[in-house]
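Data block below; observations after.
What you see is the complex with one protein chain gone and the rest in place.
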Amino acid sequence: MAMTKVALAVTAHPDDAEIGMGGTLAAHAAAGWDVHIVVVSLPDQRERRLREAAAGAGVLGATAHILDRPGTWQVEDLPVYALVRELDTWVRDLRPQRVFTQWHGDAHNDHALVARAVGSALRHSPADLYLAEQANQYAASAAPFPVTTYVDVSEHFDVKLKAVACHDSQSAADTYTEHLRARARYHGERIGCAFAEAFSCMVERLEIPRPETP
Amino acid sequence: MAMTKVALAVTAHPDDAEIGMGGTLAAHAAAGWDVHIVVVSLPDQRERRLREAAAGAGVLGATAHILDRPGTWQVEDLPVYALVRELDTWVRDLRPQRVFTQWHGDAHNDHALVARAVGSALRHSPADLYLAEQANQYAASAAPFPVTTYVDVSEHFDVKLKAVACHDSQSAADTYTEHLRARARYHGERIGCAFAEAFSCMVERLEIPRPETP
Amino acid sequence: MAMTKVALAVTAHPDDAEIGMGGTLAAHAAAGWDVHIVVVSLPDQRERRLREAAAGAGVLGATAHILDRPGTWQVEDLPVYALVRELDTWVRDLRPQRVFTQWHGDAHNDHALVARAVGSALRHSPADLYLAEQANQYAASAAPFPVTTYVDVSEHFDVKLKAVACHDSQSAADTYTEHLRARARYHGERIGCAFAEAFSCMVERLEIPRPETP
Amino acid sequence: MAMTKVALAVTAHPDDAEIGMGGTLAAHAAAGWDVHIVVVSLPDQRERRLREAAAGAGVLGATAHILDRPGTWQVEDLPVYALVRELDTWVRDLRPQRVFTQWHGDAHNDHALVARAVGSALRHSPADLYLAEQANQYAASAAPFPVTTYVDVSEHFDVKLKAVACHDSQSAADTYTEHLRARARYHGERIGCAFAEAFSCMVERLEIPRPETP
Amino acid sequence: MAMTKVALAVTAHPDDAEIGMGGTLAAHAAAGWDVHIVVVSLPDQRERRLREAAAGAGVLGATAHILDRPGTWQVEDLPVYALVRELDTWVRDLRPQRVFTQWHGDAHNDHALVARAVGSALRHSPADLYLAEQANQYAASAAPFPVTTYVDVSEHFDVKLKAVACHDSQSAADTYTEHLRARARYHGERIGCAFAEAFSCMVERLEIPRPETP
Partner (left out) sequence: MAMTKVALAVTAHPDDAEIGMGGTLAAHAAAGWDVHIVVVSLPDQRERRLREAAAGAGVLGATAHILDRPGTWQVEDLPVYALVRELDTWVRDLRPQRVFTQWHGDAHNDHALVARAVGSALRHSPADLYLAEQANQYAASAAPFPVTTYVDVSEHFDVKLKAVACHDSQSAADTYTEHLRARARYHGERIGCAFAEAFSCMVERLEIPRPETP
């Protein structure tokens, strides 16, 4: 019987996962992983953005989840401890092997808060944790992003763009294509492939795969 | 037909690999990897230390290599560019998927030089690179060691100690046991296992293993 | 007449001081210092945790203080400026020479907020400030902890464990023994003693003790 | 027709701009720039501090602005996203080429929050961003301040002190003179002038001025 | 009479300036600056690489200089103090306002040594200093590159590629085109232009240009 492996992405807003790690999530889904996206905040247009989140995740082969709260809200409207408590439940239920989230040095305060909360929520979990580079243009972030970990997303880059395009309430859906392509090409050049996404490893247990046998 | 996977350790002195990453190398060998140790410098007692290096590597299930130079020498006796040229050959011949070396922030200048040379030698290679924590007592190193990557070596810790003990020309062989145990327990506690070795990931391509099928 | 010297610990929760710096506080008390612990938040079980805090501090030879608020609360329920105002009072009244607190890079947001508040509260005070390493297992903190300062707690380690055990409302009281022992051994090995606690010095005025005369 | 150039300072409290970057703002005003100061919080004595802010800015040749809220408040009383929204308006209206603000590593939490908000508010703007060193005495801040950028304020240092003195509700107005002089001398020595202010460059587009022609 | 402004690039090898900062140097030349490139080492094919260096510099509108030594050599063949002494002469003679060099964290040891030497050679000079990002593929460098300073090279990118192509003894001349384009697009996206080069500011004196008058 196959043991299901689980990848979990946690991001502040409905399109952050597609923009920051969409190719990586699609690659995990394509390899047979169970992929989940937890979106922490629904800042406006509740119904529309719920639909977009579900559609974007669907394109990637993932399942979208939103905090169970009525209306719309911002990450900062919850204290971090309340957010940690929510994430505790997902971590306990989904038991992910790998968690992807945003970067605590990101210039967007909501992204940084989510990063802190995810770090806390993994305090009893053996999951590996990778943080995604900030995707804003004109980024004036607080510190250089310390890339350690690349994911070759060459075969999943079109899927990523299609997933980003699901968020048509956001200007990002239209204008980010060129931006995301430039970024993925740059990181791809670093590891010798067409397109890559870049992460900063916070903690991982190095697996030692057995060489495949025929 | 099985594709052989290759792990390469590059260290300044004959017992550095055993002390800094012996459990990790043993774990790779046990999983069927082809494991090589390149020792850069043979600072004294040529014949004895050659024998010790071969013995230590053998205990780990690895093969030891030494630079092809007569007599004894220190890392600093070679310019870094000559060392890089030597390493280029090994990297080209062994084609490792994973490289383990020492840390450029290590207080021992030879360790730091080896780290720099290995970084250069991988400039055309798709190998992942992990740096090992400095193992000296009384360590007054230049910066905090940024652990990202842990290897569970619980099942290989006795083998590691046995490999360290092969270097009986070194006081380390006698007195490091307690030191290495305290260190591996500490890192093990961090990831929830008995013994672990800790590394700083410099660059890696994240593999996405398919869930195993029955 | 002896000038009393004062050490002040400020931590987020009732057992944090015992876990993070219990040996250090016990060593100061044993050397004749006046030792105080300010606990910022009482998150649950008010009466029980008040008793535990008093008991733990007592074992260390210290006095516990809690913010004067009814009921239970989290650090985040106060704005940092309100917390700074409270700490201002303690700093002014106790006039500590040394302050120990948590680390601003700690993955637990409450610990990081306390660190920030303490830094602010010392803006007019000549106290030295040391930050303690985070004690969680599975720690996925934001940056490597920059140890500068070690305290040999070999003679006070049993007292520390006894103080931690006073917090029997917390699972920590049961399961942290092995964890704390591995950590203190590791740091002890670094400076050549049995058990040590590790701190990051934020600011200190180096004292120049006169050699003792017979 | 001359193209007006605009410099914008954003700080937490009414005297922060004068203390941290007063010479720099005066130098920009003297060179013909349009200089604006946005003060985020009015923590007490509303009418008096409004007058002081206007007077201090006036001495520097700048215009002071305060958030349009009744009464007094602290930075933390607004969520960061609300602050970003306010700053968005000023950035859009003033269209600054250069923005000066406080440092995200400052020990004062309000200063750090303002730094974060300004970073976010520039996400669509091509403005250069420079962060000012923290001016508190007894500073126990979270990390070393990474100076990159110096401004020679030798000809504007008296104006700066005069502007600081406008804030006579603050003890700073009296006691900071010697402190600010020591700081500006130190930084001046670094670049070979009498007095300098020091900044950390977050992002800039390097201009390439044409050599002047007669 | 126009005051000539001088930009100086110092790099380890003949094609480093073109690859790392060619667009920036071309932009300075186009704006009327006097632009000089000092190449520290001539590692092989003396005559050919001298010609290539002259040609590459010529395309950028700059003048190439090489250390006055016979034959070929590596950076490491000189002690850093001898290199500093050589650079002292150029700095004294050329009196640059801006200096561009390589990054001390670059994985190539020669690049790092040049960075150190340039830092020393500016100890008595009021020049601003900017370090260029490492251009190797498969870069496993020692730390994240801390970009602060961008130069819009959109109008000079073709000239840069033409200058790189002058170094046809190097494979870089052929294969770097795509790599350099991906890199410059990525940095361009960050500041909202087509192509940019990225630098880390070590020290600068902020100029305050007067708004232009008609």
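Lettered A, B, C, D and E in written order, each chain numbered from 1.
Operating definition for what follows: a residue touches a chain if its C-beta (ideal position, glycine included) is under 8 Å from a C-beta of that chain, and two chains touch if they have at least 3 such contacts.
In this text the structure is predicted, and so the values were computed from the model without any measurement.
Chemist: Could you tell me which of the visible chains the hidden chain touches?
Modeler: When the full complex is considered, the omitted chain touches B, C, D, E.
Chemist: Of the listed residues D:Leu67, D:Ile191 or D:Ile208, which contacts the missing chain in the full complex?
Modeler: D:Ile191
Chemist: Out of E:Ala117, E:Ala135 or E:Ala182, which is the one that touches the chain we can't see?
Modeler: Touching the chain that is not displayed is residue E:Ala117.
Chemist: If I consider the whole complex, including the chain that's not displayed, which of B:Arg49, B:His108, B:Lys160 or B:Arg183 touches that chain?
Modeler: Spelled out, the listed residue whose C-beta touches the missing chain is B:His108.
Chemist: Tell me, which residues in chain C touch the chain that this view leaves out?
Modeler: Listed in rising order, the touching residues are 1-5, 24, 27-28, 31-33, 126, 130, 147-152, 191-192, 199, 201-214.
Chemist: For chain E, which residues reach the chain that was dropped from this view?
Modeler: These residues touch the chain not displayed: 79-81, 84, 104, 115-117, 119-120, 122-126, 129, 202-203.
Chemist: Suppose we count only contacts with the excluded chain; which residues of chain D make the list?
Modeler: With respect to the unshown chain, the touching residues of chain D are 137-139, 143-147, 178-179, 182-183, 185-186, 188-192.
Quick note on the criterion: only the chains that are shown with their structure count from here on.
Chemist: If you match contact pairs by residue number, which of B-C, D-E or A-D shares over half of them with B-E?
Modeler: A-D
Chemist: Quick check: how many Å separate the C-alpha centres of chain C and chain D?
Modeler: Here chain C and chain D have centroids separated by 36 Å.
Chemist: Averaging only over C-alpha atoms, locate the centres of chain A and chain B and give their separation in whole Å.
Modeler: Result: the chain centres lie 33 Å from each other.
Chemist: Could you pull out the residues of chain B that touch at least 2 other chains?
Modeler: 126, 147, 191-192, 202-203
Chemist: Based on which chains are in contact, what kind of graph results: line, ring, star, complete or other?
Modeler: Shape = other; not a path, cycle, star or full graph.
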